[in-house]
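Before I ask anything, here is the structure I am working with.
Only one protein chain is missing; all other protein chains are in place.
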Amino acid sequence: MRRIGVFVCHCGTNIAGTVDVKTVAETLGKEPAVVYATDYPYMCSEAGQNIIKDAIKEYKLEGVVVCSCSPRMHEATFRKAVSAAGLNPYLLEVANIREQCSWIHKDMEAGTAKAIVLGRAAIAKVQLNAPLIAGESPVVKRALVIGGGIAGIQTALDIADAGYPVDIVEKEPTIGGKMTQIDKTFPTLDCSSCILTPKMVECAQNENITIYSYSEVEAVTGFVGNFSVKIRRKARFVDENKCTGCGVCTEKCPVKNVPDEYNLGLSNRHAAYIPFAQAIPNVAVLDKNRCIKLTKGKCGLCSTVCSAGAIDYEQKETIVEEKYGAIVAATGYNPIKIDGYDEFAYSQSKDVVTSLEFERILKADGPTDGHLQRLSDGKQPKTIVFVQCVGSRESGSSHGCGKEYCSKICCMYTAKHAMLCREKYPDTDVYVFYIDVRTPGKNYDEFYRRAVEQYGVHYIKGMVGKVAPQADGSLMVQASDLISNEQLHVKADMVVLAAAIEPDKSARPLATMLTASMDTNDFFTEAHAKLRPVESPTAGVFLSGVCQGPKDIPETVAQAGAAASKVIGLLAKDKLSCNPCVAHSNEMMCNGCSSCANVCPYGAITYADKDFSRRQDGSMIRRVASVNEAVCQGCGACTVACPSGAMDLKGFSTSQIMAEVDAICK
Amino acid sequence: MQVNNEFRPKIVAFCCNWCSYAGADLAGTNRANYPADVKIIRVPCSCRVNPMFILRAFQRGADGVILCGCHPGDCHYTTGNYYARRRMTMLFSMLSYLGIEKGRTRVEWVSAAEGAKFAATMNEFVETITALGENKRLEDLRCKK
Amino acid sequence: MKKIALTKLDELFAAIAASKSLYLPVDTEKGAKYTAWTEGAKLSEATNTVRSAKDFFFPQVEDMASFKVEGKKIEVIDTRKEAEDFVVFGVRACDAKSFEILDSVYLVDPVDSYYASRREHGVVMTLACSRPTETCFCKAFGIDAAEPAGDISCWKTEDSLLLKANTEKGQALLDSLSMLEDAEDTAADAVKAATREIVEKLPLSNLSTDAFGGDKLSALFDSDKWESLSESCLACGTCTFVCPTCQCYDIRDYDTGHGVKRFRCWDSCMYSDFTLCAHGNTRTTQMQRFRQRFMHKLVYYPANNNGVFGCVGCGRCMRSCPISMNIVKVMKTLEG
Partner (left out) sequence: MQEVMKKRASELLADGTVVRVLGWKNGEFAYDPTPAVFQTVESLEAFVYNDFCASNLSKYLIKFLRQEGKTLVFLKPCDSYSFNQLLTEHRVIRENVYIIGVPCDGKVAEDKLREKGAEGILGIETEGDQIKVKTLYGDLDLNKKECLGERCLSCKSHQVVVFDEMLGENGEENPDCGRFDMVEKLEAMTPEQRFEFWRGELSKCIRCNACRNICPACSCEKCVFDNPASGISQKAAADSFEENMFHIIRAFHVAGRCTDCGECSRVCPQHILLHLLNRKFIKEMNECYGEYQAGAEAGSRAPLVNFTMDDCEPSIIYTKEAGK
């Protein structure tokens, strides 16, 4: 029997309020193995930790039980303390008497009795705890950033700046993401391209950065410090190394009617194309679905005009396999499809556009060369209505595509749009219909007030009920003004819908590959909502930008930098200590039946024939399992699949769990 | 267990570390309420729970056992709860076949964000077990006081 | 000698059961089983019960002591209870002989008080065989199926049950049964003769034991036939558990959560953890374990008990072994 010390925390009154901590300490002190038991107001404080350290030395403790808050909170703290006193950190158990006891129960008697039982269970378990030593695994000093928007770019630049190689995988032919499509940025109204392009160029020029554009992640295996990733490089039918980006092929290409993604389909491009002038890499790509040569085998014009000889119709997609120490998800977002919102007549009228389409209309390289025009007749709109929260903050989505959350960026960009309209075209009437105007952020509210006060934008609290295209080409907007409590009819020339944003569709399959968790909206879940906002619960996977939740550019850049600093912190280590709570196979009992390997999600179990011959029994070669401790993540699926009980899990062994069961049920 | 002539069930709840245990913590943080009869055992994943543990709990005097894990599809280890789901289905099947009252065992998927669900589930489970009364069919008389 | 009409058997059983618990073989769907007598219970006609009668004196599981643990205090509780008086009726000659073998182990110094208490309180009423079967070979071990031992020996004739007391305990029981009538001492001679006649015709009655005994130790131990004899043994304990003379037990402690219950239970030399010691196991192969069982019955036991063999030829192992390996095959193979 081990010599156990029990330390009961009051947590101020958090525990002591509904649990009689003195009685708990006193009762547990009578348990057969317990040689010392005490209580203290804050066990996690330095003084509290010192009580534990001193007791370990004075009473020669061989196991420590701390009855306190959840182990998720302070297990690491107490392990450190125990370790500092010379005891193996895994000879500690935490009995959760706060979150799962004192905070739940109002009755002092019941709470105290339960705390004692939980303490007993921890004592029973710690009796059987094995001193574990964390193994080490080397760190591959290379990072992968998935997504080449501003989030990915910033993360990559920061990691590269710290001296580590980093690869960007971008599924489009160019990096840049949504920010390339935006005209001006709030709240300073500086040009989006002007601030983004230098960063894109820097990515291309930085020796530490490799850009895999037009590529997607195919498979991820491994674990923190040692991921192995397969990247599928789609065939662009242009040799990236030869192409000079001169653009001749894109001009000569006879296929001219492909909807241009960069302009959200508001204009057309050629089958051979460079997405936009500042694309990085500045390399053409042939649209394999539209190129005549690739679809019908004829044409070949681009090849003849390409002086660099870069066109390669035979190019195949390739798989690049690379090892990484850390992976950053920066998969970004898209506006939701709003075809379902019939009331806004989006599908019926060309002059009902989304905000991102409106950005394209305002931007100089857009379909209207930056002139504010109606897409139907090219006329300059005199009255523009902006509708907020289209698909955002929708409860019980009636349209099947709405989101419960606030998309966060719409209020600000709408203020920007309204302001730009009024500035460039002062004769335009601008209405904004909103539920709330949300402007938290430095200089944000000032910006919004400028739109109202300085630029005379009509902000009306209320939702638009219907947009009806009229015979004269105008749009009749029916809305309610909630403040004056009246129905409004605004005859508009253009309606701009602030569509909600949602995570990019590629995020869900990626999360599965990364074994990273997601919330119900397919945003990546962070390890802790407040304290670890840029880390995924899956070790070695970090989050950058909107893939974690809606955010604007400054926030995205801040988070991208934070993710980068976490990655740098990880890559700066030569070795990582592994979770020692991993599976272990007892060869003497192993049947070699492969049940465990069948259920292992990590492929951590391998088999080998081993010689167990003994003098009396003659030759005996058996197939037995062994666990790669660096690969095993400690889920324990194998332990139950194993009929003989040869497979056990350190830290959560069968005997430990049964001891807890026994202690609880007695 | 009889306390002042009133039956108080003994209930063991196995909770996976990543979702349900955190959900149970959240229930506490939110000051939710459920009976003290429920005692939680932390396991890394629902797939760590051997049917043997559940039988053991009944042997030692538990009146009800509940297993909580991440929602299918959300397992921290990707697939653990899928295996747990099959194993528990089969265990329930066998217990029912042996004539053990239905409802003594339960599986519930509780995420880290579902503190309220955790508390509600526990309240409901305690109610069910209290109605079923003492576990007589899977008891070990030697373990009774 | 006493007698009672077969038609009045129920009366007799009722009278015995009035003062003591009475057990007797009763037919079940799958063979005869010793069962506590209750009104209407019918005595089985079967040659023998599936399980042996040793259960009465040496039950499969028996509590020995308890330890109550409270905090750091441990209290030892003697859970032994005085056994209540009981009567076992219908024990065959082979099982009756097995009690002598168990006695020679448990009633010699140091006396096993648990066993002794049951022996003291139990009255054995044997019943001579009338329809021995092909798996019977008691004769090979010098047992007369027509003359069973026990506190009281009984014979069934066409119309009556004959009873003869062999011990004081038996005599006292007979004396207490007023419905018994006197009978001639020779009344059972005819049924005895008939039984002996059938026994002569049994295929295994002439099984020879000449090749066995305490003096044949090394030749038998080193025989190269054990290997093939044991090759299909499954290492289950069926033979030992149905055997009336197998007497090995294990002592185990069971942690109840608030104390410890110490109990003993049958063990089997066929099990891999039999003879497991701190240093390891002296018998590492099934051949060795298999050999042990038969060497014990045929060599070691007679060596220590004046040549008496540790088998009574009841034939239960022959009927229950999953792979039909048994002591008869072993004897014939080793002998041949």
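Assorted remarks:
As written, the chain order gives the labels A, B and C, with residue 1 at the start of each chain.
Everything below uses one rule, namely that contacts are C-beta pairs under 8 Å (C-beta built on N, C-alpha and C of every residue); 3 or more make two chains touch, one makes a residue touch a chain.
Computed from a predicted structure; not experimentally measured.
Contacts of the undisplayed chain with the visible chains, over the whole complex, involve A, B, C. Within the complete assembly, A:643 is the residue of A:131, A:163, A:509 or A:643 that touches the hidden chain.
Looking at A:284, A:590 or A:665, the residue that reaches the missing chain in the full complex is A:590. Only one of C:113, C:228 or C:282 touches the chain withheld from this view, namely C:228. If you put the missing chain back, the residues of chain B touching it would be 51-52, 55-56, 58-59, 72-73, 79, 82-83, 85-103, 105-107, 137-142.
Touching the omitted chain from chain C are residues 29-31, 47, 50-51, 60-61, 131-134, 198, 201-204, 228, 231-232, 234-238, 240-242, 250, 252, 254, 261, 263, 265-268, 271-273, 318-320, 322-326, 328-329, 332. For chain A, the residues in touch with the chain missing from this view are 588-595, 598-599, 607, 618-623, 641, 643-646, 654-655, 658.
The criterion applied here is as follows: only the chains that are shown with their structure count from here on.
With centres computed from CA atoms alone, B is the chain lying nearest the middle of all the protein shown. Centre-to-centre separation of chain A and chain C, using mean CA positions: 73 Å. Distance between chain centres (mean CA atoms), chain B to chain C: 47 Å.
With touch defined as above, residues shared between interfaces to two or more other chains in chain C number as follows: 256-258. Counting partner chains per residue, chain B has residues 60-61, 143 touching two or more of them.
The touching residues of chain B, when paired with chain A in their complex, are 10, 12, 17-18, 21-22, 24-29, 31-36, 39-45, 47-53, 56-57, 60-62, 74-80, 83, 87, 113, 119, 143. Chain A meets chain C in the complex at residues 30-32, 614, 616-617, 662-663, 665-666.
Listing the residues of chain B that touch chain C in their complex gives 60-61, 142-143, 145.
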